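With one protein chain held back, the other chains of the complex are shown just where they sit.
Chain IDs A and B follow the sequence of writing; residue 1 opens each chain.
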Amino acid sequence: MTILLVFAYILLILIGAFLLYMAFKTDDRRYIYAAVAFYVIFPVIVTLKLPITTSPEVKQLYDAVEALPDSSTVMLTFDYYPSTLAETEPMSHAALHHLFRKDCKVITMTTIPLGGPSIAERVTRKLAEEYNKVYGIDFVNLGYKANYVAVLKGMGTSIETIYPTDNSGTRLSEIPMMENIENYSDIDFIFVVADNSIVDYWISIVNAQYNNPVGTGVTAVMAPRYFAYISSGQMTGMLGGMKGAAEYETLLNKPAAANMGMTSQSLVHLFIIFSVIAGNIIFLTSKKGRDGKRT
Amino acid sequence: MKTTVPVIAAFLSGFVMLLAFFFNPETSFLGRLEPEVLSWVTIVGGFTLLLGVVSIIRVNYSSVKRKSSGWGYKLATLVSIFAMAIPAIFPVRWSSLFGTGTGSIYDWLFNYIDSPMMSTMFAMLAFYIASAAFRAFRARNAEATLLLITATLVMLWRVPMGEALLQGIHGNLPNLINTYIMNGANMAVQRGIIIGAALGAAAMSLRIMLGIERTYMGK
Partner (left out) sequence: MSLVEYIQIWVIAFVTLSLFSFLYRDNPFYKLSEHIFAGLSAGYYFGLIWHAVILQQMIDPMFDNGKWWLFIPGILGVLMFSRFSRKYSWISRLSLAFVMGNTAGIFLLSELHGKVLPQMQSTMLSLGFENGLGSFLLALIVVVGVISTLTYFYFSKEHKGLLGGVARIGIWFIMISFGAHFGYTVMARISLLIGRVQFLYFDWIGSIINLFS
């Protein structure tokens, strides 16, 4: 098996090098596309489980949710577009596994008009079925309301004024779970899963003014920005991209889509590093590179 | 009048929010007024989103009417808009296919056509970034070289294979990258950007409230 693996990796490197060489020779970027496609598809077919180490930010978030008393009320947000489902949906899945396992009451909502309510409905119902959770008693989907700044601020005083009904039109006063929940002071933790800068407003409006602990799962594009909030204590942990989701899945002992994607991620990263180095070697050794001219 | 009344409205609308910050929301009148005003803002904000829909219908309709180049595709856009919108506005009690709930036409079109399309469009960026990395990412000067080296280290650190490689070089290297690059230099820069942007946003907000900034009103 080890010999086969070594042979497979040598083959992978040779294929990558060949495609890069063809891309350079013919100046056709489709060879690079082919290489990327190959490095993504190959590990999906020939699966290889890689050990996932946990970063401190993910552990912090996991510990914070784990420390919540069972039956706590948690607000889980679906602040992401369908375009980033591959990164953010595994985070939502993992969060719901964690929250339902602890019998937490989950209030879901979204500030994203394009798809947010539908994604929240689909993902929550699917996981709720797995844990035999009942809508209206164990979880509620508030849906979407326009102007996220007003929504975030308004829920600090009265959730019912901003959301007179849930996503399906049932009045909040008729939902048993929402009977004793008036505003943020009745919510123990806010788990924001987002792919845009809405996280900044959850921190600056909700955490700063109402002191609710806020943990986040964000796409890898957003993640570097939020180290500043973790360092200042305004954010309680962060899942950064698919790797963050994979780490959270590992901590929960529920490896799923994110874990499966790590091998593909590894190979493509190595290929891109290789292509950057190769591109720079060609540039520096070429006449234009030596003259300091742009290619 | 056409500008003065909106400027006064902007000031009053913002001033209520400012004052409400300092008053008890449960006992004071301003505190109780705040969520009501905010719910009005969310309602008006909803209509703003519809502006975009009306605009796209107008643009595509005029293209179809003139039979301009590619009008067939514009017709497909119009058909898609109405295929999604019309079943959504009919009451659910007429049929479970209507409305926006699970199992409706609206829900089906979103989950099985719109959402995968959006995911795929962004997935294509993976190819473009790989192509850009090979063709354009050059170490032309010291700063670009530093950027390249940091990017390489982070790309390695963020994947299991790369992390194992870094640990092979030095056992503590992944932790050092996390501590001194991500939680050190990167965090410092992001903090500076956050502070700068927040000061700018606060200044702009003051300008809007005082009526100095009026570009949002248009001509």
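The criterion applied here is as follows: a contact is a pair of C-beta atoms (placed from the backbone, for glycine too) under 8 Å apart; a residue touches a chain by one contact, two chains touch by 3 or more.
In this text the structure is predicted, and so the values were computed from the model without any measurement.
**Student:** Determine which one of A:97, A:122 or A:145 touches the chain that has been left out.
**Tutor:** Checking each option in A:97, A:122 or A:145, the one touching the absent chain turns out to be A:145.
**Student:** Looking at the full complex, which residue from B:33, B:78, B:97 or B:173 touches the chain that isn't shown here?
**Tutor:** B:78
**Student:** Which chain A residues touch the hidden chain?
**Tutor:** Against the left-out chain, chain A lists 30, 33, 36, 40-41, 44-45, 83-87, 113-115, 117, 143-147, 149-150, 153, 164-165, 167, 169, 200-201, 203-205, 207-209, 219-221, 223-224, 228, 231-234, 240-243, 257, 260-261, 264-265, 268-269, 272.
**Student:** Can you list, in ascending order, the chain B residues touching the missing chain?
**Tutor:** Per the touch rule, chain B residues meeting the hidden chain are 2-3, 5-7, 9-18, 21, 37-58, 70, 73-74, 76-85, 88-89, 99-100, 106, 109-110, 112-114, 116-129, 133, 143-144, 146-155, 157-159, 179-196, 198-199, 201-202, 204-206, 208-209, 216-219.
Just so it is clear, only the chains that are shown with their structure count from here on.
**Student:** So in the complex, which bits of chain A are touching chain B?
**Tutor:** 20, 23, 29, 32-33, 35-37, 40, 50-53, 55-56, 81-86, 113-115, 117-119, 121-122, 125, 145-147, 150-151, 153-154, 156-158, 161-162, 168, 200, 204, 209, 220, 224-228, 230-232, 241, 243, 262-263, 265-273, 275-276, 278-280, 283-284, 292, 294-295
**Student:** Going by the contact rule at the top, pick out the chain B residues touching chain A in the complex.
**Tutor:** 17, 21, 25, 31-32, 34-36, 38-39, 41-46, 48-49, 100-102, 107, 110-111, 114-116, 118-119, 121-123, 126-127, 129-131, 133-135, 137-140, 148, 151-152, 155-156, 158-163, 174, 178, 182-183, 186-187, 190-191, 193-194, 198
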